[in-house]
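Left out: one protein chain. Kept in place: all the others.
In order of appearance the chains are A, B and C, and numbering begins at 1 in each one.
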């Protein structure tokens, strides 16, 4: 960390900053130039809040040199992490395709969808049972009943299941049922939830908040990693910008940026990132071409009657066509689509 | 709600939309123009998800006419809500000034600050005991110990206390101690938390998410109101934009917009909205001039040694000067600063 | 256009709106429902400013049904436009790759680069001679001298040339030299410039402003088309958002959105859209996978000595590797890379 002092900073102010650095257990490297005095703080600075130094008198600019996260960083862990998910791994040469409805609505709906997406080439099944809805008057999900339907769909198809967790009080229930815990965009900085998930050994799909920076996404991953749970996958799902022709703006840049900064796999969600069924396949192809490790896609057998997100849900046939195109792009990227095998649960759950 | 069909929509598609509207218990008003068929849905539509209709075949545009919230709406409740907070009311002609440190750090720190802000004219005391920190390595707050210090500060000064709640599992503890539950920006859409708070009768300061629209803020308020807790105050604290010269961009427009849309009081947080002590007083004055009902301000007796947010914390003397200016603006607006009396707790807590 | 009146609008206000519509030469379709009165304006509404109606008393919402542009719209012109550029066409099955330095710096630099990008598979040469620089103290371009070097590079390689025009007073000069006039992001709404370009018959590469919506981009294209110049190509070059890990945020969604709304070709500029050489190839691949009709890429023989944009300029070898990958993706999309032939200027210039 470099602290650049204001041009008119007094020697006392410089001394004061140095004391602060030493108090944090760091070494000091002082450089007094003609235009500016620069104070370097040397040692483990990733756990040091920059704003503490920004508030000191005489300080002009505080500039990090090392990243504020460590376990998530590629500097600390250069090789790609491979996250095992029932018979395949995310983060290597296999492309994971997670598909299913926004909400689990009924036993027949989820089983029908699971069979259809399996046939079309999906490697995992998604379905929400606790729904974070903007309106208190909207459908809030089937809860545990939905989890039972998901488990039944898994038993029939062999597809591992991915479902969203909304609160720390749901962790016990969720780890009993699901293969991958999804943390939604609105909970990316629900730090209490992240901490509890860090204590489990269940794989996690951590979605980027709609106005979170790439760095903040990695800091949230760090919360989970710091708890000892290394099975973290990141998910770009579109950010909020001024553009209104799509629900969100897919930050496609985030894929190569994340692949450079971190060893964790990166998944893209073109359904939420575009919000419209007409654009999902194009953005799914783009994601794989940009280097993403997988996709999560909303598929519904009857979008017109979906209780949520019908506008952005593919019909199974459209999904199958998309999978074919994605498979071709994957091949050019030297990769292949992951295939779920007969379901054999990993040792997950609590640490 | 108006549904505008695509120019080439078939009669079957129109019929299908009409069935959907009727199935939702609404009346239908059909208007077939030369350029477009428009289907009106008449009745209680605030609890109807628009996206369900956007997904139907042949639909071009779905346009709400009434707002998606009801209890929070000024249409439903035309007069300003007055929220009682120990001896004064927020939302009428009294301007509330909530002040204190970002974090409760020690018994002496919070008591010293409480006395200083009381003298300077504050009407309530803020202080965080559970801290939502971006980094898992940062100070996370004193927890219940901090609440006890806050209570002691209240006993000495008579200032009611405001503290942030981060999780539904903290509600029991928090309602025992605090006068106002603060819901932070990162939890504005933590719907499980909002629902539990809706079951209490403790006043709430609901902060706008950093990329939440004004409408989403009101939808989150609706969650609390729908639970029966009418003591909701809204808080603008800056939104995230491309501009980096300040920590956030104060959405000053949101003040008159909210005052028009809702009867709930509107507070502004110039500390987070600017992120820098040099700009706090200017934005505090602007807020009151724009019609805000109060302010929440970070004040620290020794910002250089604050464990968090030192850069944006006023020293007590600077705070006192700011209160004086704000009081003058309040007068022009036909209002006055609220004064906390000898502390007499309201009947709050669980419903 | 649909005008939804406020619930409490008076008959006089409704009448007043109707008069306005009739005065604009449009027919009226009135629908009086229980909850709202809706007034439809029927006829040529693309040239009608919505805000004029929004200002009328009693009006709640003004909702367009048809788009505010016409010549640029796919409704008006369903087939893809093919823009001829010396020996190939942009917008069909050929993918155009425009490459070259940010600025023309010297005769040798631009000729060396032209030869290198031609060998690597580029179909056109770019190079700035008038540079829109944020700082008045930065290099502002070689002007006409640079155009002569570009023409010489074209003569040697057969590559048609693309250069940015900054002002209406440069049109005469520019159309004499270049094959494609580039309108930069900062000039997307320089309407005087657009109007003059509309009077030429030279092909145009119109870049999206950094905070322009897709609709505004199409409105700017409409200015040129309305002047009679149909040779318009659109260019996504990244938008400004809160994310700072890249220079801009590539709005990859804009590619399928534009392909749906308009018949004009869509080019992507991954150099400006990412701002960093490490991310250019990934985003170039993504663009073609998403359906883009071409790319414009910054290439410099010695990026470390480039007078501008060195950080985002590919070396020729890296560019050649990128072209190979892009060619493979193009094949999957059923397309191929365009090849420039021996230069035979089109009949362009003034109408």
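Everything below uses one rule, namely that a residue touches a chain if its C-beta (ideal position, glycine included) is under 8 Å from a C-beta of that chain, and two chains touch if they have at least 3 such contacts.
Only a predicted model underlies this, so the values are computations on that prediction, with no experimental measurement involved.
Enquirer: Specify the residue from the set B:220, B:241, B:312 or B:348 that touches the hidden chain.
Expert: B:241
Enquirer: Since one chain isn't shown, list which residues of chain C touch it in the complete complex.
Expert: Considering the whole complex, chain C reaches the absent chain at 16, 46-49, 51-52, 54-57, 68-69, 132-140, 166-169, 186-187, 189-193, 195, 209-211, 216, 219, 222-223, 226, 240, 303-304, 306-313.
Enquirer: On chain A, where is the contact patch with the chain that was removed from view?
Expert: 2, 4, 27, 29, 31, 33-36, 38, 40, 42, 60-61, 63, 65-66, 211, 240-242, 244
Enquirer: For chain B, which residues touch the unseen chain?
Expert: 211, 213-215, 239, 241-246, 249-257, 260, 273-274, 278-279, 282-283, 285-291, 325, 328-329, 332
We take it that only the chains that are shown with their structure count from here on.
Enquirer: Is it true that over half of the residue numbers where chain B touches chain C are used by both copies, so same, or is it different?
Expert: Same residues, largely: of all residue numbers at this interface, over half are found in both copies.
Enquirer: Please compute the C-alpha centroid of chain A, do the same for chain C, then give the distance between them in whole Å.
Expert: Measuring from centre to centre gives 33 Å for this pair.
Enquirer: Using the touch definition from the top, which residues of chain B touch two or more other chains?
Expert: Within chain B, the residues that touch at least two other chains are 211, 240.
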